[in-house]
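Structure first, commentary second.
The complex appears here without one of its protein chains, the remainder shown in place.
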Amino acid sequence: MKRQDVAFAAGAIVVLLMGFGAVHAVANPYFFFAGYVIVQYVVLATAWNILGGYAGYINFGPAALYGAGVYTSALLLKAFGAPLVVNIVAAGLVGMVLGLMMGYLTLRVQGVYFAIATIALVIMLETVVHNIEYLGGARGLALIAPEPPAWAVGRTQFVFLVLLAIAVMSVALARWIERSWIGRGLRALRASEEAAECAGVATLRLKLAACAVSGALLAVAGAPYIYYASYIDPGSAFSLTLGLNTIAMPLIGGTRSWAGPVIGALLLASVQQAATVTISSELNVLMVGLALIVFIAAAPDGLIGLAERLRRKMHA
Amino acid sequence: MSEPVLAVRDLTKSFGALRALGPVSFALRGGERLGLIGPNGSGKTTLINCLSGTLRADDGRIWFAGRDVTNVLAFKRARMGLARSFQIPKPFVGMTVLENVLVPLDQIGDGSDHEARAMAILRSVRLDARAGDDAKRLSHLELRKLELARALVGAPKVLIADEAMAGLSEPEIDEILAILQRLSEAGVAVIMVEHIMHAVMRFSQRVICFETGQLIAEGTPQEVAEDPLVQKVYFGEPARH
Partner (left out) sequence: MFLEILINAVATGLLLGSIYAALALGLAVTFGILHIPNIAHPVFVVLGAYLAVVANERGWDPILAALAGALPFYLLGALFYEFYARVFERRGEADTMQALTLFFGVSLVVETALVLKFGTNQQTVDVDYVGQSLRIGLLVMPYRLLVPALVAPVMILTLWAYLKFTYAGIAIRAAAHDVRALQVSGVDPHWIKRHAFGIASVTALVAGAILVIIGPVDPFSGRLQIGRAFAVVILAGMGAVPGTILAAFIIGVAESLVSAFLNPSWSPGVAFLILLATLALKPQGLFGASR
């Protein structure tokens, strides 16, 4: 293990310990209610970036995979009273299959067509869920989650900790992919698929892998939601705003490294959490929209890219 | 030396109603230096794409290194040692020059020290000083060299150099020619697809000429240059930049 890896592992453990400590130290459950949203955004942004950032295939329908995770988990809970960990694994598998389907799409369509096809996936899944009576249809579905284990203090704290662990693992996975030959292959095919293929990169296989991992993690991010909210409906599970935020966060932070989505997510989600208390949710969306425009126009490589540019200027 | 390393038989490719290539047959011996000429639209690029596997031929067969690779995917052909460069350089932008060269090495994955090998290749084309720079910052000549370095780092058996000297000045052309010459001496068979006639004539042992998807002449540089058919279709063409 290199020194950087040790530092990363230590950081990950510290984050987990701090989360666990906070659960016992902070009495107000609202803290974890808000914290859950922020951590969820870290998972979503990190998951999305594996395909969108590294491979350059912009998935405009992360909400499809997230929603699939939400509903898979809810279905299992309702039908079998399945424990959370089972639901997470199941959601991951569903997400992986949907991701692979998306990956096969890349065989036929690239660029805009891929992006549009992913939007189509959201609407179609939402329409399907709308029409399944067992899942509550358009009305939504209310479920009472089982009691959390005693060490977790309360239900909100429990799902917060579970999601925190998922977030740490997602970031570690993204980091590993980025630094391995896989990440290099993905970046190469992002630059030129033809040249990558002619350099021996198995582009289709890599794209499928990226789609599967990204899809699985996006769905996993949705799996604990029913335990968190006790109520789901198609509108919030397949929410366009959630999809938008997912895309915006890596773009704000920077898509080229694992730290970009994390920074973007922490920044955007914290600001939004503060903003929903103080200002209206419309202004909130307006803010994200403007941030997207500004970053695309002025800082296409995100905050990290901006920082690097500044550093180069200082040295030059 | 006489055993063909690459051979095609009756290769054809059409786009809709337009027959872009063939049927065409030829062979390349191990270590040979073959010039491939022909006016624009004569089917050269289609041929290269079929050879490297990014295009699937409609009909005919391709053998490489003793294997029928007609149905082998492009990335596998590359791993087998069939390398190519692109007419319009396609650097992996957003990656450093070193990383660009590491990509093909990753795919072979023989566990030896890739970074040292990549640096050695960069040094051999005098690009080592730029190893840490983003590929998008390179000059035109440097991009051409990077194309070659990336193609060569996996120690290929055949290199298809697709207009590797287009847009370069005379001294720069000499530099690329020297690189290709060294390769050839190391036993790599080179197909030079080129419009810069004096470079082709100087470099090649044998030249083939294409026109409307057909092979119309084959022989030593001298023979092909004097072929009346070649002179008619090729040298009658207005000068190209």
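Letters are used for the chains, namely A and B, taken in the order the chains are written, and counting of residues starts over at 1 for each.
By definition in this document, contacts are C-beta pairs under 8 Å (C-beta built on N, C-alpha and C of every residue); 3 or more make two chains touch, one makes a residue touch a chain.
Keep in mind that this is a model prediction, so the values were computed, not measured.
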| item | value |
| --- | --- |
| In the full complex, displayed partners of the excluded chain | A |
| Contact residue for the chain not shown (choose from A:Leu105, A:Leu163, A:Ala265 or A:Ile304) | A:Leu105 |
| Options A:Phe80, A:Tyr113 or A:Trp151, residue touching the unrepresented chain | A:Tyr113 |
| Residues of chain A in contact with the chain not shown | 52, 56, 58, 60, 105, 108-109, 111-113, 115-117, 119-121, 123-124, 126-128, 130-131, 138, 240, 244, 247, 251, 282-283, 285-286, 288-293, 296-297, 300 |
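Quick note on the criterion: only the chains that are shown with their structure count from here on.
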| item | value |
| --- | --- |
| Rounded Å distance between chain A and chain B, as computed from the means of their C-alpha atoms | 43 |
| Chain A - residues contacting chain B, complex | 181, 184-185, 187-188, 190-192, 194-203, 256 |
| Chain B residues within the chain A interface of the complex | 52-54, 73-76, 78-79, 83-84, 86, 90-95, 99-100, 102-104, 106-109, 150-151, 154 |
